[in-house]
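Here it is, the structure, as structure tokens.
With one protein chain held back, the other chains of the complex are shown just where they sit.
Order of writing sets the labels: A, B, C and D. Residues in every chain begin at 1.
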Amino acid sequence: MRFAVFLLSRLLTYVIVVWIGMTAVFLVPRLMPTDPVSAMLGRVMSQGAFMEPAQVEAIRASLTASFGLEGTLWEQYLGFMRRVFITFDFGPSLAMFPTPVSQLIGRALPWSLGLLLASTLIAWVLGNTIGLLAGYHRLRAYSKFLEGFAVLVYPIPYYILALIMIILFGYVWGILPTNFSMSPMLKPWTLDYVWAAIYNSILPALSIVIVNFGWWFLSMKALSSTLAEEEYVDFAKLKGVGEGRIMSRYVAQNAILPQITMLALVLGGVFNGALITEILFSYPGVGSLIYSAVLQADYNLLMGTISLSILAVSTATFVVDLIYPFIDPRIRYR
Amino acid sequence: MSKTNTRLLLGAAILAVIFVLGVVMPLFAPEDPRIWNTQPRNLKPSVDHLLGTTNLGQDTFWLLAWSTRNSLIIGFLVAIAATVIGVLAGMTAGFVGGVVDRVLTLLMDVFIVVPSLPILILLASMLQGKASIYLISGILIIFNWPWPARQSRSMALSMREREFVNTAWFSGEQGWKIIIREIFPFITAWAFANLINTVLVAIGAESSLAVIGLSSLQESTLGTMIYWALQHQALLGRRWWWIGAPVVTIVVMFIGLFLFSTGLSERSAERRGR
Amino acid sequence: MYTLTNVKAYYDSPRGPIKAVDDVSLEIRPNEILGIAGESGCGKSTLIKVIYGHINPPLRLVSGEIRAEMKDNGQVSVLSAKDLPKVWWEFISYVPQASMSVLNPVMRIENQFFDAVSRFHRAGNREQIRQQVADYLQELDLPVEVLKAYPHQLSGGMRQRVLVALATFLHPQIILADEPTTALDVVVQRGILRMLTRVQQTMGNTLIIVSHDMGVHYQITHRMAIMYAGQLVEVGPTERIFSAAQHPYTEMLIKSLPRIGDHSAREGISGRPPSLLDPPPGCPFAPRCPHAMDICTQARPPLVQIEDDHLSACFLHEEAMAAAHAQKVGAQS
Amino acid sequence: MSSEKVMELKGLTRAFRIGGLLTGTRLLAVDDVSLTLKAGEPAILSIVGESGSGKTTMARIMLRLLEPSGGDVYIDGRHVFAGADRMDSHEFRRFVQPIFQNPFEAFSSRKPVDSYLYETALNLGAAANRKQAREVIASALNSVGLDYGLVEGKYPNQFSGGELQRISIARALIPNPKLIVADEPVSMIDASLRMNIVNLFLQLKNERQVSFVYITHDLSTAYYVSDYIAIMYRGNLVELGPSDAILTDPQHPYTELLMDSVPKIGEKWDDIAVLPDVETKEYAVTHCKFAARCPYVRDICRQQRPPLVEIGPERQALCFRPIDYAPQTEREVAAAGI
Partner (left out) sequence: MSKKRASLLITLLALFAMVFTACAPAAPAGEGAAPAAEGEEPMTEVGTPRRETLIIDSLDGRTSNPTQFNPFMSGTRFNTGYHMLALSHLWEMNTTTGEQFGGMAEDLPEPLNDDYTHFRIKLREDLKWSDGQPLTTADIGYTIDMVLNNPELPYNGFLSQVIDRYEIVDDTTMELWTKRSEPRLSYTLGVTVWGDSFYIIPKHIFENEDPNTFMFYPPVTSGPYKLNDVDPNGNWFLWEKREDWQNTDVGQVVGEPKPKYILLRFYGPEEQRVLAGIEHRLDVFTDITPESWEILSTENEYARAWTETFPYAALDDPCERGIAFVTVTPPYDQWQVRWALALATDIQRVSLSTFAGMLRVSPLATPPITVLQETYHKPMRDWLTNEFTLPDGYAPFDPDFAVNIAATLTEQGIEDLPTDEAALVDIFGVGWWKHDPDKAAELLESVGFTRDTQGKWLKPDGSPWTMTINAPANFEVQSGRLAYAVADVWNQFGIDVNVAAKEGGSFWNDWTMGTFEAGSYWPGCGVAPDIWDNMNNEWNSSFVVPVGQPAPGNSVRFSDPEMTAILDQIAPLTSDDPQTVELMKEFMKEFVKELPWLPMFGTSKFVPVDTYYWTNFPSPDNYYEGPWWWWSLFKYMTPHFEPTGR
């Protein structure tokens, strides 16, 4: 019963946050100076065709209708909300008319998910494990060395880091493919296909892992070096508990709580794709979809992708709130 | 003690160097380094051109100084504004409570939940015409205030419970005086750390926007310097002085700020321990 | 069975060594309850650390000897300070202050229990240990359900009883209790002290209890050591300490306590304890001592036997004066 | 002084919710407590109880730091929380001053301690300017045995706990309050120094005509210092009376237990005390909250809530035993007159 009330009130906040977010998503692109219909007209005309003004208006009307941009802002808003919350249908992509947005996202999403889930988790596990060790042994040389490394790698602009990796791995050493390509010989979801997908994703994944590693490492190190000074850790030492167990059960289990929260947020963000990674490695994920949507003023696609990530992130935080009491016994549903 | 001072000193020293580079050096620039073709192109570093020249005929060293200045402006502008707005909003929410609190908290949640990067790209592409460094800063502020706001709200809530606040009340102090004299001194230390972190976040965010061409490309920032260097294939073309200068500067700046902020927090921890 | 001889243990600090334990000699006997009393910051917790053999930087054993005799199946082995961590919990165990923070908030009590005891239970798997632990808790009138609980679900008193159970489960020969009842209510405190004494009586081992509450010492200890500024100023049987305290500090400590039913005015000890970083020359208590003499600020009074088993360090005792004089003469010649 | 009562609590109740908005359980931290501290001779009233007895909640209500859920608080005969004659905060602070438990928490570590003294002196009308304030402060510090020169410009971490607590008391004295509410003022202070603080209360009561509400779990100092003692148990005021009377002849079984549990010097324990297992449950019971642990318990104690029984001059106890376990048909709300 207490849980039900908690769930209900939390759910309410969730819905309000999503609603406000979605409204912003609806409004922001409409404040853009670009009118996709005019942009399309401009593009058509810049390629050499010319028309009478009346003709232009006729095309404009038909494009407006086919893009679902008819009616007042309020009517569009209602239609938008209906689509978001009831059918999750964002209509056709404007730039890739008439391919539905949902289909474009559906095609891109598995790639982003695969890449980011794997690399995020790997970075998380690595960063936290090593960060834990380094935080626990914060006075030892290796800990300081690792911290130095993380501090050094973390601020390198991602674009540069990834390019350096492409040059090193793909070009100087030639051991990894530098951009995404799947052979047509491979039937989807055979073992070879999966292997090829993984092989193609190693470099982008590695670049994400390296960058994220720094963040997880630094935060875990900070957390665990604070926790290592807690009395119960001291007392565990007095109990004669082995170092490994102290680290895993006494330090890690407490330090991991905020890291899990962050992980959930980051995992929610997985639905955003990894913009720069995807551009750089021509990776077919949501990030490059968002990018091309912006480039082509593709309202529907933009709204679809951003709505998805708002939903994903807020759902992730919602879920974290729900499962948190299972992770931390001190927390009750308030 | 010695450790803290080392960190703090090293951090401060690095920051001082960056500061000299970004704030003092531009005053001595012999010409506006943003202007193209004032120098022979693609010279390697030499005595005349400490960091060589770019493919666009600019002196890399002076360009770097100029860029560092602008990046510092963005970093500190965003950090200060976001922290101030965040702290004000958070304190208001925490102290006023009730409906105000709920609305502000909701607002913070929304801004935290809405994915910033796509929106950032969207806004940047909207504002492209007038994307001065101040506008870019403005956009970054919008996405950076909720974090300090959340923090300072919870700090305000917990500070309200601190006993010395009651002592101050019984000393006859009024509400706002309590906030200023009792609460602020505790928030400032934290706010300063937040500020330093936000400086990094802002400089980083600006440079990622710049790399995909969405910042104010005519202004020179460390990000746009990277953009132009990449545009002119400085990386593959082995013009390391051009692409390397801003990258190394960002990295060094990060290390400086990192050392400085951890040094500070360690020092304040030590102070408390005493 | 356990002796400390001229032990000095200092903390290294940037401003110089903090002399938390400064030349302490103490004999710990089998089957006794030894109380260590003193104001906060007098080094009594550090002394407990030293006895426990928990000497990690910045704490450093500067000089002196620690010698413990451990009886194991009739055999006696002699341990020094650095051997002690190997026999923690089995030979010597530790009850911390009853604070929430000594227990890991995200681990069930039973697992924290097992962490301490399982490595010593040569025979028996987890299930058997669990049974033994449960039996033991019952023996101590503790509900078995606490094992399944998380620390925050227990009251302070209950947590402390669990810690006592934990520390005594393996029947160690020495139990150290560092302020075990501070921050607990008197009723609960009483229960815990009863529990400790009961356990001590049944097992016949040694209980060392640190407390700043003279009442607690009076109630349960057999022998007491009064500590001041890193040094022992008086050691003797509890009865004698309370009936005939020899050191002015002890005397003032006892007198400062109000007694129910006695409305006579009581005075606390004025001034504050000296800094351990830079203790005054001579008797550290001299600045606060109403009987202070010239010599007190110049020489340190040795701990001398006043009566059988009763030692005190004060120039008010002739023995001390004589000993100091002898030392001085010896140094001059 | 306009009223006959320095302070009066009438049917004071304070509930806390634990758990959710609709389903949480109500916990009565203070359960229908009435108390009076008479004017005239200054007195020290000790409120004694273990942790969770509601004594700190009461202190915070008396200090206006917490609003009661029910009942009224009067200071100097006037409402504190509501009503037309409500005392404004300025007046209130001149009349009532606090001393908090942890002296290190009571002062901000980022401010020199004397700034609080100046603020108090200037804000609460004890001094018109800084120069006057300095004199007022110096005299207040003098009464607690400190020298102004030693305090000036220093930060809290430069003092010991005992010194800070004295400064805390000195600050409270500055507006010449009639009542000082001291919430566990010595629990964080070394036993050897406690008496110095407690003695100050006695001294100030006489010299400065201040009444004290002394909240503590330490029965021995309470007895030492106070004129009246109120014993709290699980939010109830279980026994009230002059300190000598209570301690020589405790009427409530809990008072007995409490007295027995104090480790006294010169008198050793014999029996084994009963410890409660699950404490929070007791807040919710509608019968006697002590029934589960009471050696004199009878059936009625587990069925009815005991009345507050007048057992003598200025003495009351919340127990069936003094009235021979007679069931109460109508509950008497006795206003305790001290």
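Everything that follows uses one rule, which is that contacts are C-beta pairs under 8 Å (C-beta built on N, C-alpha and C of every residue); 3 or more make two chains touch, one makes a residue touch a chain.
In this text the structure is predicted, and so the values were computed from the model without any measurement.
J.: Considering the complete complex, which visible chains touch the unshown chain?
T.: When the entire complex is considered, the left-out chain reaches A, B.
J.: Please identify which residue in B:Leu10, B:Leu50, B:Ile85 or B:Leu157 touches the non-displayed chain.
T.: Of the listed residues, the one touching the omitted chain is B:Leu10.
J.: Among A:Ala205, A:Val294 or A:Leu308, which residue is in contact with the omitted chain in the full complex?
T.: A:Val294
J.: Please identify, in ascending order, the residues of chain A that touch the omitted chain?
T.: 32-36, 38-53, 55-56, 58-60, 62-63, 65-66, 92-99, 104, 107-108, 111, 141, 144-145, 148-149, 152, 163-164, 166-168, 170-172, 174, 178-185, 279-282, 284, 288-289, 292, 294-297
J.: Footprint of the hidden chain on chain B, which residues?
T.: 2-3, 5-7, 9-10, 35-37, 40-41, 55-57, 125, 128-132, 212-214, 217-218, 230-238, 240, 244, 247-248, 251-252, 255
One rule holds in what follows: only the chains that are shown with their structure count from here on.
J.: Using mean C-alpha positions as chain centres, tell me how far chain B is from chain C in Å, no decimals.
T.: A distance of 53 Å separates the two centres.
J.: Report, in whole Å, the distance between the mean C-alpha point of chain A and the mean C-alpha point of chain C.
T.: Distance between chain centres: 56 Å.
J.: Could you please specify the touching residues of chain C with respect to chain A in the complex?
T.: 52, 54, 85, 88-89, 94, 96, 99, 101-107, 111-112, 115-116, 119, 150, 152-153, 166
J.: Could you pull out which chain A residues touch chain C in their complex?
T.: 230-232, 234-242, 245, 249-250, 253-254, 257, 328-330
J.: Okay, in this complex, where on chain D does chain C touch?
T.: Interface residues on the chain D side: 50-51, 160, 162-163, 190-199, 217-221, 223-224, 244, 247-248, 257-266, 268-269, 272-273, 275-279.
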